[in-house]
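We show some of the complex, not the whole, and keep each chain where it was.
By written order: A, B, C and D. Residues from 1 in each chain.
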């Protein structure tokens, strides 16, 4: 009977997908020598290690003023880089989204560029930028800008795609120009989600401390890198704690803002 | 910019002033459209609409009603044929001139197509974009006359108390009235409505249809409506056009629409139709 | 005492693979052939399978050997000191010698270099003097590097804290702009530090001899001494490819102890360690051309042979000079 | 006269009609945008710069980019090594993603406001913030100390950030599900698990897949660095060697190209799967 077959087919499909995933998982474990059990067993040890090592001691607390001033630098840099990247990303996303694209080749190129920016390994950027610019805030700015831009274009494209095409259609029908349509039809609908992504990227950029630190020679990440390389876990704990506070603060603000806007 | 004087409709206004209906607003000549360059979705459509006329297009799902409507303001490009609107051959226009012509054609959508986060007022004013430069539009620089025009239209549609509400707070019928206001603020000569009441409950449907009818009568605007409901079309139209598989099968006064015609237009589906 | 107990515990699981961790930046050059050769040696010595682990992270390497997750490692002297601080079980067994074949010249050099055209500014009475670097822009390698930070910074501190103006200066202070240097840069690699100096981002740079030997040649003076002038080779690869022909002068050159092979004594038995040491210092290893690549062969290796280079036994106390640097 | 009647109840400012009133939403949006703009304009003056020789720096950048991208070659390694190593990196990323995704699913159904009690939900959100705030490399270090060098450390280290990210993403997708469908199933006597698997999961499947793939892509980037750090291998080690050790920009370029091609292939696959899920 076809009905039974239909449901069974669907179940077979599901089972097939699950089996496929299991097979890939198993294959990956083989290739990389990954031992799930060992992983599970290590979790209590991890918590114990953190509890004993990552507690800031008195010596670490001496670094507090330095941590705070570096944290501030990081926040500033991250906001600047994210905001400017968002502006560029917005225009790229408009040309890249199905709803608002001018034509398909341009949309494809836009998405490709974003993908390239996003997927070139950080190490490679770091190499080029540090050789040329040395350790400098500007280096960090470029590195953050590049990766943020790449990510935001994708986020924004999806946001715009999801926003209904209805408003766009209606504005076109009234004889609105392209940019009128974008700014009055698309922007109001997508603004809350885009702001939420922007906040998310600011947070990410603060967290991707190690990268900025490596490139800029400033910021909390630099301090992290320094103390990490010296195995000074007390100070690392302090730095981590300060990042946690900022992350939670930003998440809180972002949620508040989102709720107000929606 | 001349401001339309919007008078409260008087009871007499409802009786049609035939003297106005003279000038041809829209003429379609041999329009055809194919999406895939193989099958023709609509074909050989000839049509003339006069000023202030209220015309309904009926036909089964997939007949090409929406396609035809969208061809008129070139939201989709007709494959062949000419569209003469207000004396201009629209099919020949470049982008900028097309934009100019589109301002004179208002469009009302089944799903209202409003920018839901903006206020009623802002949505209505969007209808003025065609008259503005890009920058003016982006900055939202509307003249006081334009705002007054929008307000008077909203008042006429009974939406004045909602001007500052965000559109996502409105009911379906209210949204559709905003959609109509947006089209009217364009000061169009022609109003295209693609199933304006398909998403509405019966009460709201009646309100909307009454408004559309009134617009065509008191303001002399030509209204072309796609409808699924034959009974509604019969009740409101000056003229009915029947479409089936992209061809015009009927184009005459409502009273001339026979059961036979309905059967031709809707094919076998006719039995499912309910006439209350 | 506790060593033997844990040693027994280790013995019980001695059929588990032996984990060897490499930190490539400290090991001169990455050479799979040489690593495999070591793998064979360790396998022979312990009868255990050998797992080679390559990490790019300094901290992870140190923590692994200190916790016994890895049993053998090849690491820089500074890394060894830190691992030893974390766990006294970490002990050196051998280091590669100098060309004499003894511990005497088992060293490489930490340089302080300046551009040639500005060299005269660093002289007092015709001699290079450390005093002149005060107020300059300085480039180190990275805060964890022995020859690129620990050694130069400690000699700088040792020198300047004698002066009243810099009395309070500590080694830690040098990781960022301070009373002595208005600007401190890190090159992240020895090459990077050298480039900082040659491109003018820094006035003075610290880096080590072996790390840049592929790119520069001696044009004047005695190797590894103050006053020696080096020139970037015409065919130098990146990052020196834009700097060919540039010359720089050493204003100081400090010997640094070679990097040791270390073991975690709690994770290996006495017997295994002895066997390992003996195999490493044996003539067979010494003559293994995959390990000690003849210098004129033009091939890249882990260690080079120009004279009687070999592995020699070494004790923890040999590293005391480095240990003192960090105090 | 008609005008004044028309203007009744209409807001005016400087004799002009206002098209929108200031609601909480518009005020917030404006405040946030003004704040960010001001911060971005003022920010650059709050930072310390070391002098940059712009012409040289830009010339060098272009030169380096040229070496990387216009003259890529393999020198130290071969193409097949690169491919094997990329496979390892991909495997690491895959393991971190799939394990993270499974755990995230269960965390997310305990986080979504429409499925779980507020207390539990907030606890998980806070827990996630903490996990995210610890840099990946520190996680990897901790796992390397506890579990030893290798894939375990790399995968678990990356998995934690994956969980933090995916839990948030999944939970937000769940929250967007129509409340009505959940209500309908509850009214028919279905229990919580029935609702999760037959209502929540099918409705959000395409989002879940697209989030998971996005994270897979990110993890692939992270795995490049973390695989090398945790001694689990992968293309990152080769990249590290050619960049920090040999300073071989040509090879860095080549490896980058390889990594990039794989990433783009991944993205294309993700798009295809998403499309099928949407239309199927």
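We adopt the following convention: a contact is a pair of C-beta atoms (placed from the backbone, for glycine too) under 8 Å apart; a residue touches a chain by one contact, two chains touch by 3 or more.
Predicted model, so just to flag it, every value in this text is computed and none were measured.
Asks: Since only one instance of every chain type is displayed, give the whole complex's chain counts in label form.
Replies: Chain copy numbers for the entire complex: A x1, B x2, C x1, D x1.
The criterion applied here is as follows: only the chains that are shown with their structure count from here on.
Asks: Just the chain pair, please, that has the highest number of C-beta contacts.
Replies: Contact tally peaks for the chain pair A-D.
Asks: When the centre of a chain is set as the mean of its C-alpha atoms, what distance in Å lies between chain B and chain C?
Replies: Once rounded, the distance between the two centres reads 81 Å.
Asks: Indicate the whole-number Å distance between the mean C-alpha point of chain A and the mean C-alpha point of chain B.
Replies: 46
Asks: Pull out every residue in chain D that's touching 2 or more other chains.
Replies: Residues 25, 50, 60, 64, 137, 141, 145, 147-148, 150, 233, 236, 240, 244, 249.
Asks: Give the residues of chain A that touch two or more other chains, as numbers and ranges in rising order.
Replies: 131, 134-135, 191-192, 228, in rising order.
Asks: If each protein chain is taken as a node and each touching pair as an edge, is the resulting graph a line, ring, star, complete or other?
Replies: Basically it's none of the tidy shapes, so other.
Asks: Could you pull out which chain C residues touch chain A in their complex?
Replies: Within the complex, chain C touches chain A at residues 58-59, 62-63, 82, 86, 142-144, 175, 185-186, 188, 192, 195-196, 199, 201, 238-239.
Asks: Would you pull the chain A residues touching chain B in the complex into a rising list?
Replies: 166-167, 169-180, 183-185, 188-189, 191-192
Asks: Using the touch rule from the top, collect the residues of chain B that touch chain A in their complex.
Replies: 73, 75, 98-103, 105-107, 109, 111-118, 122, 126-127, 129-130, 132, 134, 137-138, 140, 179, 182-183, 186
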